[in-house]
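Here the structure comes first, spelled out in structure tokens, and everything after it is commentary.
Just one protein chain is left out here, and the rest sit where they should.
The letters A, B and C name the chains in turn, as written, and every chain counts its residues from 1.
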Amino acid sequence: VRAVVLEGDRAVAVRQVPDAALPGPDGAVVVVERTAICGSDLHLYHEGTAFAGVRLGHEVVGTVAETGPEVRTLRPGDRVLVSGIVACGHCPACLAGDPVVCLEGQMAALGTSHALPGGQAEALGVPAADRFALAVPEDVTTEQAVLLTDILPTGYLGALGAAIRPGEDVAVIGLGPVGLMALQCAQLFGPARIFAVDVVEDRLRRAASFGAEPVDATGGQGVTAVLEATGGRGVASVIEAVGLDATIVDALSCAAPGGTVSVIGVNLSMDLPFPMALAFLRRLTLRAQVASIPGTWATLLPLLRAGRIRTDGVFTHQLPLSAADEAYRLFDARSDGVLKVLLDPTR
Amino acid sequence: VRAVVLEGDRAVAVRQVPDAALPGPDGAVVVVERTAICGSDLHLYHEGTAFAGVRLGHEVVGTVAETGPEVRTLRPGDRVLVSGIVACGHCPACLAGDPVVCLEGQMAALGTSHALPGGQAEALGVPAADRFALAVPEDVTTEQAVLLTDILPTGYLGALGAAIRPGEDVAVIGLGPVGLMALQCAQLFGPARIFAVDVVEDRLRRAASFGAEPVDATGGQGVTAVLEATGGRGVASVIEAVGLDATIVDALSCAAPGGTVSVIGVNLSMDLPFPMALAFLRRLTLRAQVASIPGTWATLLPLLRAGRIRTDGVFTHQLPLSAADEAYRLFDARSDGVLKVLLDPTR
Amino acid sequence: VRAVVLEGDRAVAVRQVPDAALPGPDGAVVVVERTAICGSDLHLYHEGTAFAGVRLGHEVVGTVAETGPEVRTLRPGDRVLVSGIVACGHCPACLAGDPVVCLEGQMAALGTSHALPGGQAEALGVPAADRFALAVPEDVTTEQAVLLTDILPTGYLGALGAAIRPGEDVAVIGLGPVGLMALQCAQLFGPARIFAVDVVEDRLRRAASFGAEPVDATGGQGVTAVLEATGGRGVASVIEAVGLDATIVDALSCAAPGGTVSVIGVNLSMDLPFPMALAFLRRLTLRAQVASIPGTWATLLPLLRAGRIRTDGVFTHQLPLSAADEAYRLFDARSDGVLKVLLDPTR
Partner (left out) sequence: VRAVVLEGDRAVAVRQVPDAALPGPDGAVVVVERTAICGSDLHLYHEGTAFAGVRLGHEVVGTVAETGPEVRTLRPGDRVLVSGIVACGHCPACLAGDPVVCLEGQMAALGTSHALPGGQAEALGVPAADRFALAVPEDVTTEQAVLLTDILPTGYLGALGAAIRPGEDVAVIGLGPVGLMALQCAQLFGPARIFAVDVVEDRLRRAASFGAEPVDATGGQGVTAVLEATGGRGVASVIEAVGLDATIVDALSCAAPGGTVSVIGVNLSMDLPFPMALAFLRRLTLRAQVASIPGTWATLLPLLRAGRIRTDGVFTHQLPLSAADEAYRLFDARSDGVLKVLLDPTR
């Protein structure tokens, strides 16, 4: 099969690779219908030499081609979405849909190492498929299904982790695809006002159309603007969806006393300069997480089907898998029009 | 009246100062019966030149001498304990016993600035006395009442903030007076095991007598030992009661995936080197706080009276106020026998 | 002043009564601008002989005419709304905005006994005015302010008590004014579907316009219809806003296993026939409550101001106070057009 392979810094190619195999008796092989590029893929893309040979991609919707003998809930021919995060699949945490705290310590993202080939490919092996793949109801679109593989669960858990209470104010820092999902999920908790903080005009406009108040952070004015809009006090909940050291510190700086900062932007620093004085004197809570995808599906599917979460306009571009190189360059450039890019492996 | 005044680095003296005045129509004057030295006083003590002239102390039990016309719940002659933290006293947060998130932004500790004279003195003015002083029931001892002014509430909120659930494991880092209170309060949430991490043998022994498993952190082995004792996974909840950068990072390092780290050790760094990669990949929650004292009294008083929290052996030394200089030196030395020191202003 | 006085079964009259007096040094006198008739007033109205002489009304917006010497937050001339529920005003529960659990046991509704004259009058004495009256921000309309005195807080607490989680389904039984408020407040908790159950076509239509799915309960078909719409399982949360024995049993019958039933309809039975078998085998939670009004204002005011709760179309009729008799008859008839009735004491 063909797959997107990392070849160097900012260099990917579509290569012929060995066919996807069953990852075990509890696994399945999925023929990919659509797959998307995620902001976290860019971390690998930027350091491609260090990860050369890795087959990328963790946002996959497709059709089951084969199932191992232990699989109970799926059959060949089923249209499924695949969790971008997998783990052992059999410990109590995995059974409860929470692979991030897998008791076997096996949490991993698809497409981030040689051990676990990614899904920007014509086919993909899915381990513990009863836990990490889900049959897609007919009334759910392919685009919606792709969003359920990572960024909508991530946005939801980011909002949940921010401990939003009805009538309180929220700030979402970073209105890329994940931030936009987080913004909508924040609405599920009944806040009074949501401030959408970004530097890209296009994103601020989109956030406003989803009911947020846009805050232009150009020139580092984001924190000041949020504080001004809240009488100097800050907001009770902040969702950080960028992952830079500076934006995480910004998030803490615009939290009100007693507030919660929920980080879903990828940040793998071991020495981020943390304002403990702020946290201590204002009783702040910081929560960071990679998302435990499967546990959110029972919540998000009914919301999508009831029309309570909008997904229109998220995918701004679709390219054939063969044009992956162009797709990555386009997505990486973050030029105004691009929000999220779909790849079509059938072309 | 006589009061303990900061005179320089590691230098305090007992000076004659102007009589305590009513801080306003809602305030009271309290004649001090006993007052204690707190670990946080040592922060000021060590930098005494910068804070020269500050009248120290925020742990006070005494008798009401005078009340302002708006005070409703206290009368002259009442034996009271005083919250070490005060604020406006009239906003919804203060009315609910939570001055740390005072909506007027007036949270402050007694005895930490020129504006708010401390309670290591013969008398003290207490602002918003209905909110920040509490009549002590007869069956509560003076020692217990002193503990309720700061360190027992701090320990309780530290345990509460650690999100301890029944059957889970807990680590308490630092078994000084605050850590010892936190250890006991952690027991209120039904953990299976509590690891008490310190380097002082005496403290470890005391922690063991309170039902914890002592972990000797000498040579930086604390984290390793906690991980080993938990099969490499770490504990669900950590209470940090030291306040050093290193011990806060230790606390994060011995938290299990999904865990919570609750910091009550004073740390006022603006750039603590924070292991965000750990927090992100393991879904950790960090909560830090100075304690909102008055809101805990309704919880802690019944527990003290029912004998569910032990306070014996906490105060290892008592000296007359006149010997404050010696008391600070003794407490600062942390030589083995000293845990906490009472001052008696009547002598 | 003139006031609405209960004279017999289904008989009220507007009588001259003694001027409103300060209920104490912490009280205030409010000149009433608008007051509304509440569904709970009808309970008294129907048994008017037993309560003859009671001055009715607990939904009041007006202007402060006089304040006692202990009142801090209000001044003569302030436009205020008054909590329909009052209590001692000084215990920790009252200070925290929760008079229903007043530690002095003094919770009472205005206008329900001789001891506490009601607000369907030209003026009203408000006890503990700092706690039970609130200055109304300029951008809040009089109609919105009247809703904040009782039925919007009641609806909010009903929704809160129903433990609604994102993505779950909800049923609201009874779409009168309180149910309509509950329906909107349920939306604050992110449910997927809300079923609005009533027998009045007009109310079902209005509920649908607020995003609910109407369920016609005519002929006792409500429970069956909710079960059918949920594949036989029922809904996770039910808000009961009628108060009849039968509708409370209906609420329990359409709750899914693990579900919560929140009763805000007034029911004062001491022997309601309760289906404990259902509750026991399905792990149901039942919560009932009269609303602790003041504690909700900090949540609801920002939501009203942000336009997240709609109040248009709730008040369908306004009459002068002098026409109270007609207003009660109209409201009691629940003929299709009537939802809620305002009284204007200035006319």
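Here, contacts are C-beta pairs under 8 Å (C-beta built on N, C-alpha and C of every residue); 3 or more make two chains touch, one makes a residue touch a chain.
Only a predicted model underlies this, so the values are computations on that prediction, with no experimental measurement involved.
Every shown chain touched by the omitted chain in the complete complex is listed here: A, B, C.
When the omitted chain is restored, the residue from C:L42, C:V101 or C:L227 that touches it is C:V101.
Among C:T73, C:T285 or C:T316, only C:T285 touches the chain that is left out of the view. Among the residues A:P92, A:G105, A:G220 or A:G313, only A:P92 touches the chain that is left out of the figure. Taking the complete complex into account, residues 156, 160, 165-169, 185, 187-190, 192-193, 298-303, 305-306, 308 of subunit B touch the chain not shown. Hidden from this view is one chain, which touches subunit A at 70, 72-73, 90, 92, 95-97, 298. In the full complex, subunit C touches the omitted chain through residues 98, 100-103, 105, 107, 232-233, 248, 256-258, 263, 266-290, 292.
As a working rule, only the chains that are shown with their structure count from here on.
Of all residue numbers that take part in the contact between subunit A and subunit B, over half occur on both sides, making this a same-residue interface. Distance between subunit A and subunit B, defined via averaged C-alpha coordinates, is recorded as 41 Å. Shown for subunit A are the residues in touch with two or more other chains, of which there are none.
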